[in-house]
Structures are given as structure tokens and as C-alpha cells.
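FYI, not all chains are in this one, though none of them got moved.
For reference, chains read A and B in written order, and residue numbers begin at 1 within each chain.
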Amino acid sequence: MKKFINDPAAVVREALAGVAAAHPDLRVDIEQQIVVRADAPVAGKVGVLSGGGSGHEPLHGGFVGLGMLDAAVPGEVFTSPVPDQILAATQAVNAGAGVVHIVKNYTGDVMNFQMAAELAGDEGIEVQTVLVDDDVAVEDSTWTAGRRGTGATVIVEKVAGALAETGASAAAVAAAGSRVNEQSASFAVALTACTTPAAGKPGFELPDDEIEVGVGIHGEPGRRREKLRPAREIAAMTVEAILGAKPLSAGSEAIVLVNGLGGTPLIELYLLYGEVAALLDKAGVRVARNLVGNYVTSLDMAGMSVTVCRADPEILRLWDAPVRTPALRWGV
Amino acid sequence: MDVALARSWIIEVSAAVTEQADYLTQLDSAIGDADHGVNLKRGFTAAVAALEGADPKTVGDVLVKTGTTLVSKVGGAAGPLYGTAFRAIGKALPADSSTVDAAELGAALRAGLAAVQKLGAAVPGDKTIVDAYGPAVAAFEKAADDGLTAAARAAADAAAEGMRATTELHARKGRASYLGPRSVGHQDPGATSTWLIFQALADVTS
């Protein structure tokens, strides 16, 4: 394993030390693994909090700041945070108006956040939870733990964070986040496996001419293995899966994210974006806003995901609202 | 079982998951996210440390403390599930006596299983902890009359069998379920750690 680390067991804490050094406008509790907006709790404002296993950077710590998250709780690599940690962050961002938890739909995340919400409830803190489950590679049936939360999380966090900034109630903020989730679909393809510091070797072996289709963001194998194909065909397969699962009527507007999984360079992501945009255009979808880059990653995995979120005027307005975080910044 | 034996059990589990951490992580790498071993190692190491700094008066106290520590140190799916299980086991034990017999422990283990199933909603055959835990409890209860040693041995053997049987299952809960039919052919990491826990119980009681 080749990584810029010192000790596999210390990666998350040492990276948090770097976040603390790089962003003096964030409050970072390295021991408890909590990243908080320096001005939290913001009087009168609903706290917006997210978290999950580490290894998906900039998600979530990179989205803490004005107009997005009030706090992030990173767990160990690919391991959801623990209830104590979530509770402490919930307390730190609660200004009395309640706290919205944005939770990606994984068994561990759901259980740990739920325990934390119960503990917070015991203390009289109103917690509303938004469950993100946008990955249409997984069928939402009794045969699975439900769809995974992936790329749409960025859009949910942006929109919920922007609405919270306007003084909306916890219920309203959670409802907006949930609406974004319902209107979003994602699909991912990997060219290589990733290597967790703990495992020290790639999660799976992929021959030089094969890809994993329908992967998540935790290094697990995908739904199926296929032959490597040109970017154009991979983009087509991806867009088909997305529009197949959540059809968009012609004339719809969308926010589109072409996201790298950590090891794919920007030149390839832009090339893919060109393909995806052309396909959506053909399907009559108007891409109103886009993001191209590494936003929800899977350590060093070479791969990409596409997220399409049907956007109405309110979502677009909240998307455009000012944001100042390490990884997303505009209007301020 | 008395407080000292309960402590030994947790220490033995900690040693086992530490020794088998790489193996558990490998299993989790095939159908999950390669963290199960390191998660349990971190959690049970913390539990042992927490018990060292505490003075539990009953077996129940030992196990509740263990569960609470797992909840706050492990994360992922295993943290809440095993944490809740140990807390439920501990709470189901008599609070007024420093020792418990095999029947009492059997009933408590059953309460732990119920708590796991309530939290995780897994049923037998879903390729989870439940597939080792369920047979283990049943075997424990059945052998309880023969005493703790025999019951623990029977439970460990049943857990091993349940664990091995997960290989052929198609996962329907947890991360492995995302793989659909590709989950078949791999032994479940959680069922494997459950076996280690019952194996540790058999070891310390024999």
C-alpha cells in the first residue's frame, strides 16, 4: 500500500489536524472527530449536521461553513460515526431551533444517527433526519438494505444548508432535503478498487480490461463486472440507469454532478461531463447547474459517478445561495 | 458465571478479534468495506480498558459496560448491533446477584438476540450476525441443563455451523446486500465475529 500516511489507525485524526490547520474558520475537535462552523450555534438558526465514514473527502467536512453544514462528524475510514460523537456535534450546533441530521442510507449510519437522535431528544433537542438514498444501482427492495446514499448528498446538504440560513424551521429544512433526495438519482462506475489504510490492499482485483458497474463509495464490488468500454458508452449506460430509475419529463431542469471517486483526473471528468450533457440534452433535460470534480470520493478509487437532481425554482434558488466552505464556495 | 469470568470473556473476545482482525477485514473486503476487523479490535480493546477502570459488581454490569463502550467506540453496523446486544444481555441478567447460572445466561443471550433483531430487522437467512447468533442461543438453551461449560461449547459449535452456512446465502441486510447474487460464496464477517464471541465464551468457561 502506498499512501501519504503515518499510521493506518491515525489517518482520520491526522487528516483532521490538517483540516484544522488549513481552515482557521472551522472549529475542529480532533479527539472527538467533529468539525464545526466557527460561529456555531448561530442564533435562531436550525443546525444542519451530516457525517459518515471517512474516505469520502471533501464530504462532509469540506462542506462545513456558511450556507451549508454547521457541523460534520467523520467516522473512521468507511465506518459511520458513533452516537456520542454525533450527539456532541448536535449539541454544538443546536441554537434552540433544532438540528437536521443528513444521513446516507447505510445500516451503520442509520443506526448510529438514530441512537444519537434519541439521546438528543432526551435532552430536549428536536432532531429531524433526512435520509439520502439516491444510488439507483441498488434496488430498493426487501432483498437489500435499500438504496445507498452517494452523490446527491452534496445537493441535499447545499439546499438544506441554504434554507436553514433563511431561518426556516427544522421540519422545513428536512423536508427540502428530502425533496432533493427524492428527485435525485446517481450511478457509479469504477475502473479500479480502492485500498483502505486498514486493509492495505485493494478491495478487489479488476483485470486490466474490466470495470465494475454500479459500485458504491466504500470500495465494495459493484452490481456486475463488464468489459472496459469507451467513455461515451459508459456515460450512456449511466444516464440510462438514472433516467430509467427516475424518469425526467422533457423540459425538466436538472442539477448534474459528474463526480470523481478520488483517483480519476479532472480531464476525464470533463470529458465525461461532455458526454453526459449531450445525452441529457438529447433526452430533453435542461442542465441548469452542474458540478464537475471530486466531491464524494472513495479513497483512491479510479471511477466516477453521475448524479441528476430534478430541480424546481426553489431548489435552484437555494443552490445558488451564497456558500463558503472549503470545497464549495460562491456568492460570498 | 461470576464477575471475574465475565471480565475474562471480554478479555478473551478482545484477544480473539485482535488476532483475527486481518481475517475479519479480509472477509469484509470481499462483500463489504474492509473495516469489520479493525472496528471490533478498536471496540473490544476499549471495552477491556473501560472494564479495567471500573468496578462492576455484577455480571450484568460487566456486559452493560461492554455494550456501552462498543456503542461509543465502534461505529458502523457492528457497533450499534453488538453494543445493543451486550447491553441487552447485561440488563436481562439478575441485578441482585454477583453470579449467574447457565439458564439465566441463556435467557439473557436470547434477550440480546431479540435486541439485535429489533434494531437491525434481520431474520435468519439474511446473511448476518443473526445467522450465527440464532443457532448459538438455541444450542446454549438446549444444553443449559448440562451446565455453563457444556452450554457454551454447544453454542460455539452451533455458531460455527451457522457462520459456515452464511457462505451460500444471498445477503439481504447490510452492505453485502448491495452485491445482490454476487454476495453468494463469501462467508459473512459479522457471523464470523459472532462465532469468535461464542468461541471465547466456550474457552473461558472450559
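A few points about this structure:
By definition in this document, contacts are C-beta pairs under 8 Å (C-beta built on N, C-alpha and C of every residue); 3 or more make two chains touch, one makes a residue touch a chain.
What you see is a predicted model, and the numbers here were worked out from it, not measured in a lab.
Composition notes for this entry: the full complex, per chain label, is A x2, B x2.
FYI, only the chains that are shown with their structure count from here on.
Chain geometry summary: the mean Cα position of subunit A and that of subunit B are 32 Å apart.
Those residues of subunit A that touch subunit B in the shared complex are 9, 53, 75-84, 106-108, 111-112, 115, 137-139, 142-145, 148, 196, 198-199, 203-204, 216, 218-221, 223-224.
Here subunit B touches subunit A in the complex through residues 25-26, 29-35, 37-39, 42, 71-81, 119-120, 170, 172-175, 177-180, 182, going by the rule given at the top.
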